[in-house]
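For this view, one protein chain was removed and the others were kept in their places.
We call the chains A and B, going by the order they appear; numbering starts again at 1 in every chain.
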Amino acid sequence: MWEDRLARDLETALQAIPIIDPHSHIDPRRPTARHLDDILGYHYYTELAHSAGMDKAPLGPEIEPRERVRAILAHLDRLDNTTQNSWFVEIARTFLGFQGNRITAKDCDSLYDAAERLMAQPDWEDQVLRKSNLEKVFLTNDFDDPLDGFDTSRYVPCLRTDDLVFHLDKPEVRQRLTKATGIELGGPESVGQAITWLFQHFTNKGAKACAVSLPPYFWPEKLSSEDFSLHWTDLMNGRKEAMYFLTKGVFWLLAEHCRTFKLPFNIMTGVNRRVYRNGVYQGQDLFDQRTSLIEFAQLFNAFPEVTFPISVLSSGQNQELVSYSWIFPNVVTNGHWWYSNIPAYIEADCRARLQAVPKTKQIGYYSDAYKLEFVLPKYNMYRRILARILADDFVRPGIYTEEQAVEFARLLLRDNARRIFGV
Amino acid sequence: MWEDRLARDLETALQAIPIIDPHSHIDPRRPTARHLDDILGYHYYTELAHSAGMDKAPLGPEIEPRERVRAILAHLDRLDNTTQNSWFVEIARTFLGFQGNRITAKDCDSLYDAAERLMAQPDWEDQVLRKSNLEKVFLTNDFDDPLDGFDTSRYVPCLRTDDLVFHLDKPEVRQRLTKATGIELGGPESVGQAITWLFQHFTNKGAKACAVSLPPYFWPEKLSSEDFSLHWTDLMNGRKEAMYFLTKGVFWLLAEHCRTFKLPFNIMTGVNRRVYRNGVYQGQDLFDQRTSLIEFAQLFNAFPEVTFPISVLSSGQNQELVSYSWIFPNVVTNGHWWYSNIPAYIEADCRARLQAVPKTKQIGYYSDAYKLEFVLPKYNMYRRILARILADDFVRPGIYTEEQAVEFARLLLRDNARRIFGV
Partner (left out) sequence: MWEDRLARDLETALQAIPIIDPHSHIDPRRPTARHLDDILGYHYYTELAHSAGMDKAPLGPEIEPRERVRAILAHLDRLDNTTQNSWFVEIARTFLGFQGNRITAKDCDSLYDAAERLMAQPDWEDQVLRKSNLEKVFLTNDFDDPLDGFDTSRYVPCLRTDDLVFHLDKPEVRQRLTKATGIELGGPESVGQAITWLFQHFTNKGAKACAVSLPPYFWPEKLSSEDFSLHWTDLMNGRKEAMYFLTKGVFWLLAEHCRTFKLPFNIMTGVNRRVYRNGVYQGQDLFDQRTSLIEFAQLFNAFPEVTFPISVLSSGQNQELVSYSWIFPNVVTNGHWWYSNIPAYIEADCRARLQAVPKTKQIGYYSDAYKLEFVLPKYNMYRRILARILADDFVRPGIYTEEQAVEFARLLLRDNARRIFGV
């Protein structure tokens, strides 16, 4: 009686749409998991198990993968309510032949063995891609990634620039930059030359986006080239506090390069790093809800030619994002990021976007996955929610027919990403 | 099977309640549209079309209205998902005999001609009022509006004071003030005299509210008359920075006049002006979610005799508004404003108000319309949501009977506005 047949039909139709996944951390040279540890080593599981009481010893590099898996599985009964756990169950059921609804330490060996056997198949990557209906997936590439050895039409490079914006004060980062570009970082103009070299290299290799994640306290501001020189000289003379301005200067340079090289600039805003100091790897960052896109107004105004796909971390910030995308031609909504990537928030945030942002200006979802196996359960979660909203807010009120609703979903899952990123 | 008959019955009952619309931008001397350009020229359409890729050329004053309409219609297929578009479709269906569910550039001529013909009927205004079941609608009047030439019992004047609060540093505003009141702006006391004159004039002409919209950075503070004099003298001597304090001083003067003249003081808080610098007319303003009503505590405490109907721009701010209205006798909730005026946010915000604010302290909705034709689709959107909440949260749980639920809605749609504004 409570079955919503329309929503289910829409969900089925949505599953037939090939996905372009515009943000992940996939390693294109090793895109799938090789054993269960590659799945459960995902920070969502290590951080939740740790939060629920597991100490960090099983996460040490000296621990056998199978024993690490056993330790994490032994804690899942404390967090089997979480959406993150449901992704894992769906992976086990879809890819590993698991039958039940709950996975515990008792399943460790059978599941570990099954995974090892199945994932060793030579066509495993293809199987996963096919089952996931995944056409292309974007990467997150360090600036000194050679971008060699993989099919860049399937695994689309994306220049991740956090190191350039925030860590140029570190000698090792400057050395990496010099090594990658062959440009000695002397005067301030050399920074711009190195960045130009990187954009040239990345776009030559098929990169389709530039990306950065920003802390709540950062806001973009134009730095004059005189000021850039001044602060660069200060930094070279050991004055670390010059970084406050140089981050702004480098960020602005990147935006200028996005304009020149016609790359969208993906901005993920709101994350504080290392908040929980003793957290597990990648399980230390948290947000501050007190952010506003008003701090990006200068940027959006200065670069009308650059498209800014924006990811935010809170529902409060999402309401601003809806409004900023509705007004600024160059601002588009981008996925449901990290702490917002659970149904309660996806549903609220997605409904508002679907109702108020032009349909061509929404990139529906991305997996943020480290291994391809995660694309399927995460997208299924999104499609389920999307189908329900389309049923309730569009088809039943007569705004769209079912076919039109599916066309809308096709924009969100595939065609907007194609057009915006030019893939 | 998914039809909610109770919600539909309630919706029908709600449509029978005559509306008092307590905030609009209607020009009472030309309250309805004369052609389709008056409908699609509404900033919701120009800004969305522009955001979705239309350049601003078709919006120029030299462009034929029909061609401007054609240009906007040609972009609707990029935004036919939006609630704003659904208002337009409902106008076309209800008032212009349109039959379909989607309007495109192909419909331009037929729809334009139909509109021109229908809107030219001598009783068009009455038709629209009747179909909309609209009893009274509040205006937004400049302080120098003579308020002549219209029926102020139907079109209720409201003194809009943004110019007085924020722009007294502009000679043309001071000249307008002098011209309207006959009072030369010499010493600081002349400002108070001019404001008194305006309140006298407006209340004589049937004005029932004073209103202002405020930026996020503004908070009300009492300014002593000595300080007012000091800053006024500074301003007259060309020190623009005196405006920081004078805005507070004038605002406080307005609140004092609301007390004296027994007018509610409508406050719409949170909007930054000109954020998107190259946006279309009225499509440049955006909000900052980082506001708090705590900044109004001094005001609410100082004027217990003045009712403050408050409009906010974000759901986060709405939760504060619910709480402040629940505690302060002189704070009432007022409508669903601008970027919050889409179903996803109306529903969440309205549910919380309905559950926690005394029912006599809620002004349910206002159209914010520039032309009467928009009252109907906007109120229908609100009534549909309201009916569903009444069904789910009040009738089905047994808190209200259907009749009691309709009585509650009557307060929200009509009787609270009548009592609070004294119309």
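We take it that a contact is a pair of C-beta atoms (placed from the backbone, for glycine too) under 8 Å apart; a residue touches a chain by one contact, two chains touch by 3 or more.
Small disclaimer: the values here were computed from a predicted structure and weren't measured.
> With the missing chain put back, one of A:Leu6, A:Leu48, A:Ile103 or A:Leu411 would touch it. Which one?
Residue touching the chain left out of view: A:Leu48.
> Given the contact definition stated above, which residue among A:Thr94, A:Gln284 or A:Gln404 touches the chain not shown here?
Candidates A:Thr94, A:Gln284 or A:Gln404; residue touching the omitted chain: A:Gln284.
> Using the document's definition of touch, tell me which of A:Thr161, A:Ser314, A:Thr333 or A:Gln355 contacts the absent chain.
Residue touching the chain left out of view: A:Ser314.
> At which residues does chain A meet the chain that is not included here?
The list for chain A reads 1-2, 47-48, 50-53, 78-84, 86, 101, 272, 275-279, 283-284, 286-290, 314-316, 339-340, 342-345, 348.
> Since one chain has been left out of the picture, which residues of chain B touch it in the full complex?
Residues in contact with the chain left out: 1, 4-6, 290-294, 297, 300-301, 304, 315-317, 319-320, 322-329, 348, 351-352, 354-361, 393-394, 396, 398-401, 408.
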